[in-house]
Every structure is written in structure tokens, then in C-alpha cells.
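A single protein chain has been removed from this complex, and every other one stays in its place.
Right, chain A next:
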Amino acid sequence: MKEALQPLCRVAAHPEARCWFLAWSPGGGLLASCGGDRTVRLWAREGPGWACRAVLGEGHQRTVRRVAWSPCGSYLASASFDATTCIWKKGDDGFECVTTLEGHENEVKSVAWAPSGNLLATCSRDKSVWVWEVDEEEEYECVSVLNSHTQDVKHVVWHPNQELLASASYDDTVKLYREEEDDWVCCATLEGHESTVWSLAFDRSGERLASCSDDKTVRIWQQYKPGNEEGVACSGTDPTWKCVCNLSGYHSRTIYDVAWCHLTGALATACGDDAIRVFEESASSTPQQPTFSLTAHVPRAHSQDVNCVAWNPKEPGLLASCSDDGEIAFWKYQRPEVC
């Protein structure tokens, strides 16, 4: 099963520090990484391997926990334990910090751009999720502070084609938010995980959401709109999200990240047992009761915890991963014959 995921290249990305997160640029040509050394680094292909093209070191005073590209690829946002979020703009001379978003009371854990490019979300250990609007003059304004979670919010992701926001928290839940009459409201709470939810990923259609947790499971949630054929009850005009699959027994420690490839449908996980796993929907899967099988498992993908896995948005099967050991690894995934 090791053969389905082949190692391509490994780089020592963040010296003497953890590499916390990776994000591919929308065009797929650049990989942004961030870590405990307080920098954001940009990587591009060079010959058979990958080389560092830029080091953005002047933005933060503490660990950079997450980076996110704007849909147009001209901006990069970085979220830090120093309680700020930097916005970097691509220019002729590289990236320059153009704005610093402040307001969170303590560590910012995640940042995400909406597909429209006009909205940004951040979340923090202060238990809140902030929604920011950005206008043509590159002015950022906080339009909502959401206090629905009762604990540290670990991650935020936007729906691929709706203005719907999802957040994952130390309070063991996933929450969804949408805009209602000029303000943002929490429209759903997904319960089921038995410990901290670390990360989230929507599938390409946005009908399904994958969540991963400290409880060592990955859960798949499915959207049921009002008036759905299956007879799933909805409250008012809001869709209901139901857990339709629970992948348990595969991971032996906390799962820190899950990534759903929008090109192939493959689901990758980053685990505290140093392994990377890939799952695909099996042939016997039905829409209401999907089943996933493990198609790849690399036990010692890194020498320490794997913190992030990221599928390249343009090249099918190209996966990047990073670890507490400070390294980034690149992999080629090929779906096995029988699944």
C-alpha cells in the first residue's frame, strides 16, 4: 500500500523549528510554508527538486501558524501567535506586507480567503471567528465577530462556491456560518467528535465536509437542503448537516490535518503518528452512506508529527506535507487499481 504514495523530494524548510502549514498558490506553481521560526517561505520547482524562492521574515513576532492565498494569487495572508494577521502583496520585488489585521485577544490560529476574494476569515484562541471585508482600495474592515464557540478555535475554511464559513474548535464541534441581513450568524453546529477538531476540508462540490480530530477519527458530513428527498429534517431555510461516515481505527494518534483533492476526490490525512494516509470513496459507496477505503499509508512519512497535507490544485496526485521536524516532503499519489 506504500506504493500508491511515492516520495519525490524532501527539503529542510524551517531550520530548528516546526513547519506548521503549507498552502499551494491557486496556479499550483508556488508553495507557501510557515513555522515556528516566525517566517513564511515560498518554494518553487527547480530541476527535479524544490527550492526556496523567498523568505518573508519581517512580519511576525511569534510563530506563524497558517498561510492562505487569495483566489487571484496576488495576496498571501499569514496568521500568527502574535495575535495579528499580515497581508502580503505580490510585487515586482517579491512580497511586501501591506496591512496588519489586529483585534484578536491572543493567538490567531487560522486565516482563510473566500472564493469571491472579497472576504477573509480569522479565528483565535480567544474563541472568536472574525469576518473581514476587503474593498478595491485594499482596505480591510471587520464586519463580524462571531462568539459561538466555547473554546479555542483551531481552523476556518470557506465553502468552495457558497458564502458559507466553517470553523473547527477545541470545544469538539464544527460550526457553520452565513450572512443574514447584514450580519453573520451561526447556522449549524456539528457535534460528534469526542475531542478537539483540528481541521476541515470541503469536497469540490461543497456537498460534503471532512473533519479530523484529536479523537483519531475523520468524519464526513453531508449537506441536506430543505425539502430534500431523503426526508432529513431542516430548521427553516438552513440546510442540515449529518455525519454520514466515520473513519475510525486507522490513525493511532491525533489527526492534525485533512485535505480533499478537488481534482481526484482523494482524501489525505496528516497524523501525529508521523504517517500520511490517503482514502478514496469505495466502489460500494452510496450517496447517503459513503464508504471510504485506505488506498495509501506511509508509516514514517516524517520523523515527527505530520502537521499538514496539501494537494496541488493543478497537478493531480501531487501532494505536499510538513512536520514538526521542520521538513517539507513532496509526494506523487497514484490511485491503486482495486479500491
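What we mean here is this: a contact is a pair of C-beta atoms (placed from the backbone, for glycine too) under 8 Å apart; a residue touches a chain by one contact, two chains touch by 3 or more; residues count from 1.
The definition used in the following text is that contacts and distances are computed from a predicted model.
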Given "Cytosolic iron-sulfur assembly component 2A", "histidine kinase", "Carboxypeptidase A2" or "Beta-hexosaminidase", the protein name in the UniProt record of the chain not shown would be "Cytosolic iron-sulfur assembly component 2A"
Out of A:Arg125, A:Lys175, A:His193 or A:Arg208, the sole contact with the unshown chain comes from A:Arg125
By the document's definition of touch, the residue of A:Glu163, A:Asp238 or A:Asp273 touching the omitted chain is A:Asp273
Answer key for A:Lys109, A:Lys127 or A:His193 versus the chain not shown reads A:Lys109
Missing-chain contact among A:Asp152, A:Glu179, A:Glu207 or A:Asp238 belongs to A:Asp152
Answer key for A:Trp24, A:Phe81, A:Phe95 or A:Trp311 versus the chain not shown reads A:Phe81
Residues on chain A facing the left-out chain by the touch rule are 18, 36, 62-63, 65, 81, 106-107, 109, 125, 152, 154, 170, 195-196, 214, 249-250, 252-253, 272-273, 294, 299, 303, 305, 324, 338
